[in-house]
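Note that one protein chain is taken out, while the other chains of the complex remain in position.
This part shows chain A:
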Amino acid sequence: MASMMQPQIILLKEGTDTSQGKPQLISNINACVAVADVVRTTLGPRGMDKLIHDDKGNTTISNDGATIMKLLDIVHPAAKILVDIAKSQDSEVGDGTTTVVLLAGEFLKEAQPFIEDGVHPQNLIRSYRTASYLAIEKIKELAVSIEGKSLEEKKRLLAKCAATTLSSKLIGGEKEFFATMAVDAVLAIGAEDRLNMIGMKKVPGGTMRDSFLVNGVAFKKTFSYAGFEQQPKKFLNPKILLLNIELELKSEKENAEIRLSDPLQYQSIVDAEWNIIYDKLDKCVKSGAKVVLSRLAIGDLATQYFADRDIFCAGRVAEEDLHRVAAAAGGTVQTTVNNVIDEVLGTCDIFEEKQVGNERFNIFSGCPSGRTATIVLRGGADQFIEEAERSLHDAIMIVRRALKNSSVVSGGGAIDMEISRYLRQHARTIAGKSQLFINSYAKALEVIPRQLCDNAGFDATDVLNKLRQKHALPSGEGAPYGVDINTGGIADSFANFVWEPAVIKLNAINAATEAACLVLSVDETVKNPKSESAQGDAATMGGRGRGRGGYGGRGMRRR
């Protein structure tokens, strides 16, 4: 009785929302499954797109899991984990973002009944980890290496991988066209790991088939002054001077002031200023360069000066474009025009100003170092080109990854079915609860082929049973069989060139398992009340930190 009289200890600030225990775990799982449901329909070649329209009036039409997750603006703490794994998949391998979210959602869904039945989450976690370890070993075993093939053949194989990625996208109709483009672009930049050397320019208008790859650099005509049209627009083997200075008549020092006591000196000051700019221009001309690019403005005076001397110039070139030109043409960006030696000048085979759609483009092609590529994308609408860019980005990442870890697995759900079969088989050798959990993990993996069928409108159960039968053949010849998206049956994915780099699957399974385990290990959420005043800002910061520490930390301690 005495203990009941004790004053209540208020541990947390008023309004703090805490929930804990099993119901909390279940509700976290529900939230994750709900999020996974959102991206579910975008999987596979028959996957649909989402149109997301935000408050600012921007519209995005996308099929890319990571993009959708990002735009959904998820606030639920557990569901945010899924957003993070989609992002990490995107930055790590570039594709398979929908897959990873879907897998994580499915792992959790499978775990739910066990949790409801009172299984300790840590048991589940342990089994899931084992299963993922086994799955990864199996993928490594099944992967086919394309190492050691000739360049031509490698190119063909890489294009297949890119085509598989692209088939689910809006530009799927032209997947061969874009796959080859992606492969060419990646091979053009060579072994270097600088992805920003592949430029993508978007020009509305035209059809997607009008897109083209420039083996060099292309950028939109910059703002020009009068006299620009009188400059020549095409050069063969020009020398290119890259600058980072202004070529304009301007005051040399911002804060300087000239005091004249004699009006006769006036002219000399004017002349001095003109001489400075003329001197700069003269040095540019003397360097022998035929194309002058600058990151800063090239004024009208300079434009006309160059026009008189048959030199092409462009001012206010975007920095990344300038760096690409530097890398491609082999020059270096100069911050002064003094002592311009031949070594810092770049060159290329052809420089030309060309009309692309409604814009004029400066195109440098046939560059000696050849370490850059620019893709000019065309399409009927802005959103279309945006989506094409995202898709092509995925394809480029895939090709890059496949080039580095050159092993592929068969797609179309074949690899997932095979792992699933392997895990089931393995589960039978285990005594104890773990058997059930690994079995459910195996079942969760089947979500990929199932969803492929669902999205295409096929009878998923039927197809899945056919696949299970094929994969269960003792000879193992059924291993590469996956969903045939065209007929609604099953087909040998490997023979049909539905390939994915093994690294996508490895990363997806790893990340999805990690995420599922993380969600399972949480049993309490402490949510601080929203701060009301500016003064409360700092309090929230601290509070949030504590909250986060709280739910991670507590879960760990009770292990």
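Heads up, the rule we're going with is that contacts are C-beta pairs under 8 Å (C-beta built on N, C-alpha and C of every residue); 3 or more make two chains touch, one makes a residue touch a chain; residues count from 1.
By definition in this document, contacts and distances are computed from a predicted model.
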Protein that the absent chain corresponds to, by UniProt name, given "Actin-like ATPase domain-containing protein", "Ribosomal RNA-processing protein 40", "Cytochrome c oxidase subunit 2" or "T-complex protein 1 subunit epsilon": "T-complex protein 1 subunit epsilon"
Touching residue (missing chain; options A:177, A:212 or A:225): A:225
Given A:190, A:357, A:476 or A:489, the one touching the chain that is not displayed: A:357
Listed residues A:125, A:188 or A:307, member touching the removed chain: A:307
Footprint left on chain A by the chain that the document does not show: 19, 23-24, 26-27, 30-31, 33-35, 37-38, 41, 45-46, 48-55, 59, 61, 63, 72-76, 79, 170, 173, 204-210, 225-230, 249-253, 256-264, 266-267, 269-270, 272-274, 300-301, 304-305, 307-308, 355, 357-358, 379-384, 387, 456-457, 486-487
